[in-house]
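For this depiction, one protein chain was excluded, whereas all remaining protein chains were kept in their positions.
Think of it as A, B and C in the order they're written, each chain with its own count starting at 1.
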Amino acid sequence: MKIGRQDDPKSAISTSNEETILVRGRDLTSELIGKISFTDHFWLLLTGAYPSAVQRRVLDATLVAIAEHGLVPSVQVARMTLAAAPEALQGAVAAGILGCGSVILGAAEAAGRFLAAILERARGGELEAGASTVIEEHRAARRAIAGYGHPLHKSSDPRVKALLQVAREAGCAGRHIEVAQLVERLVPRLIGKPLAMNVSGAIAAVLLDAGFPLLALKGVPLLARTASLIAHLLEEQQRPIGFTLTNAGAAAIEYDGPVPPGFTPSND
Amino acid sequence: MKIGRQDDPKSAISTSNEETILVRGRDLTSELIGKISFTDHFWLLLTGAYPSAVQRRVLDATLVAIAEHGLVPSVQVARMTLAAAPEALQGAVAAGILGCGSVILGAAEAAGRFLAAILERARGGELEAGASTVIEEHRAARRAIAGYGHPLHKSSDPRVKALLQVAREAGCAGRHIEVAQLVERLVPRLIGKPLAMNVSGAIAAVLLDAGFPLLALKGVPLLARTASLIAHLLEEQQRPIGFTLTNAGAAAIEYDGPVPPGFTPSND
Amino acid sequence: MKIGRQDDPKSAISTSNEETILVRGRDLTSELIGKISFTDHFWLLLTGAYPSAVQRRVLDATLVAIAEHGLVPSVQVARMTLAAAPEALQGAVAAGILGCGSVILGAAEAAGRFLAAILERARGGELEAGASTVIEEHRAARRAIAGYGHPLHKSSDPRVKALLQVAREAGCAGRHIEVAQLVERLVPRLIGKPLAMNVSGAIAAVLLDAGFPLLALKGVPLLARTASLIAHLLEEQQRPIGFTLTNAGAAAIEYDGPVPPGFTPSND
Partner (left out) sequence: MKIGRQDDPKSAISTSNEETILVRGRDLTSELIGKISFTDHFWLLLTGAYPSAVQRRVLDATLVAIAEHGLVPSVQVARMTLAAAPEALQGAVAAGILGCGSVILGAAEAAGRFLAAILERARGGELEAGASTVIEEHRAARRAIAGYGHPLHKSSDPRVKALLQVAREAGCAGRHIEVAQLVERLVPRLIGKPLAMNVSGAIAAVLLDAGFPLLALKGVPLLARTASLIAHLLEEQQRPIGFTLTNAGAAAIEYDGPVPPGFTPSND
């Protein structure tokens, strides 16, 4: 059964024979292992080229920024899953990263598309007019403005300032950061309330200015959070809290369905 | 409902308030973002301390070594899943890393436990006697020797030599590498055929010699492969092969169940 | 950190004490186990009420229709994942159902929303005008018409006829089926080529006519395929093909990246 396009059955990422493994055309053992950092390797895998010093610095900064933020859904999910199924660490990591979604953690790509749409709209014209149009279209379609607003860091997300400063120091701050800050200024008037740029918006802006591929933006929170999940799962093996999280969650929810006469729910 | 141990409901990885996010006691925005690499951050998340230059170099080398090896199961799984469900990149990554198992990709932790068991057994005595005993116990229990043997790189896995050289150059080659090489020498006599140390065995040996936590060893292939999966999923969005993989797989399998009279299967 | 709406922390599905487990208000042990079928239980879990005989028959028919269709992506993914990680059957099932997406297998919900949108548009007016408008809007927005077209069953999907006949025999064929068939007639003129209703379109139409909740439609392919994946994973344990699928897939793809002078890829 032939499904979908199948006219170009090719891949340019890796090939090998018994003696040699090539990754993006480089000999893995003589050119890469021990010679480049993991961050360099991630950039090489994605693009086929080594990052510049600027690109490496910006990518490291975004990966560090989004890796860890306490007992968020992805972390609790991973720890509960390991408690239930300790035989499969990979299952606990997979469960955790399934929470890298459009609402939490995974908004970098949507934020990047939003910034790119404004630049596309403004092409050859006025940036502010382009931004206003795109924001108003989102508002009309009741779509969230990806990359803005945070439940805890309401007035300003501290990671945003740090990321923008890295981009400025590295000398790669460009049009995407300009648009991202413009949107922050326009939002109060166009949406009716302030929405501070959040870490996903800043990740998208600085990485796009550094030349990172738009279609891989979601890979940054995915890779970063994987590192954090592994740390939480190491701690879970040594100081388990997975079932404590479950119990606390269950205790916070009231059953409001029907009960037969005389039934009393357990206190546990 | 109380399940399992719940006497120590604590975590030491992160906390925050509206202005500050602490990761392992460091201020994320002023001490970490833009200051340390992602590899440093991974080590910090796991252990609570920055890696030494030696530890950073060895960890980078292992992450680079295991990230990518062509169209292996985890990669094909991720690309097919994205072809079927392009709305959820996180789902394709999760499906891929679920193949980081005991047979493929995920053997580093089992290899580390094997090396540690030999050192434990040999404590205060002869290393070779300890190794022989543990290997023979595995053989008696029909358990595989984790970290040895590879379907393509039969006589020697080129990544092993590169990783051991990095450890030697970095000055951290120690007892785990010694045991790992001893096992390679003992195997032909004890098992009856040669089995070369594979990349999982080498990853376990060099990381344990560098002080990496045993219970997090599986995190290295998990994190490394996540980087590679994201690269393959970027390529899948630009040059899709997911359904080509499916068709080729299906064509390789013959249906040998019952058929009604006159039925002819499709050629597709 | 408070994320999202949290004003109604309640659930009406289940509660328990040490002696009794209530599911949707029924005593699990005295009213459900041994008394009702799994299909009845699924309907009860979803809606809080037992299905009528008509509803049970239609739900069974759709679950049977979508469970199995050979070595499709979800099945290959599950079998490869079990080959790599035999220690975690749950991981192989999870990997498989992650392929229940918008392109393959998981289109029932989108199809249901499409049919519901036409009925909403046509409210009090002409069905054909409503359908034409919604189809043309999809076409203008370059959105696929969910529930129509199939790569193998081009002129007609045999499962569609069977499902519609079950609905007619059961006496529940109604407005959603009427719309689904109307769309099939309108498509050649509006889209410019015929697109036969596929199994996802038929599942949506017959279940919505039977009173099944729209927001749970994707649960039908998910539950049905889970049954099929378990059967394939039982076979995989007895007659493994997971790595054969991988090899055939890899052999179908050509590496077209750079190679150093003298490099020859492996034939395997």
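Keep in mind that, in the parts below, a contact is a pair of C-beta atoms (placed from the backbone, for glycine too) under 8 Å apart; a residue touches a chain by one contact, two chains touch by 3 or more.
As the structure is a computational prediction, the values presented were derived from the model and not from experiment.
Peer 1: Decide which residue listed in B:Leu46, B:Ala88 or B:Leu115 touches the omitted chain of the complex.
Peer 2: B:Ala88
Peer 1: Spell out the interface residues on chain B facing the chain that's missing from view.
Peer 2: 1-4, 9-18, 20, 22, 24-25, 27, 48, 70, 72, 85, 87-88, 90-91, 94, 103-104, 151-152, 252-260, 263-266
Peer 1: List every residue of chain C that touches the chain not included in the displayed model.
Peer 2: Residue positions of chain C that touch the missing chain: 1-6, 8-16, 18-21, 23, 28-30, 32-34, 36-39, 41-42, 45-46, 57, 59-61, 63-65, 67-71, 83, 88-91, 93-95, 97-101, 106, 109, 152-155, 158-159, 161-163, 165-166, 169, 213, 215-216, 218-219, 222-224, 226-228, 230-235, 237-244, 246-247, 250, 266, 268.
Peer 1: Could I get the residues of chain A that touch the absent chain, sorted low to high?
Peer 2: 1, 16, 70-74, 76-77, 80-81, 83-88, 91-92, 94-95, 98-106, 152, 241-253, 255, 266, 268
Everything that follows uses one rule, which is that only the chains that are shown with their structure count from here on.
Peer 1: Measuring from CA centroids, which chain ends up nearest the centre of the complete protein set?
Peer 2: A
Peer 1: Same or different: at the chain B/chain C interface, is the fraction of residue numbers used by both copies above or below half?
Peer 2: Mostly same residues: over half of the interface numbers shared.
Peer 1: What whole-number Å value describes the gap between the mean CA coordinates of chain A and chain B?
Peer 2: A distance of 22 Å separates the two centres.
Peer 1: Could you state the distance in Å from the CA-based centre of chain A to that of chain C?
Peer 2: Taking the average C-alpha coordinate of chain A and of chain C, the gap between them is 28 Å.
Peer 1: For chain B and chain C, what's the span in angstrom between their mean Cα positions?
Peer 2: Computed value for the inter-centroid distance: 33 Å.
Peer 1: Find every residue in chain A that makes contact with two or more other chains and list them.
Peer 2: If we look for residues of chain A contacting two or more partner chains, we find 1-4, 9-16, 18, 20, 70, 88, 90-91, 94, 152, 266.
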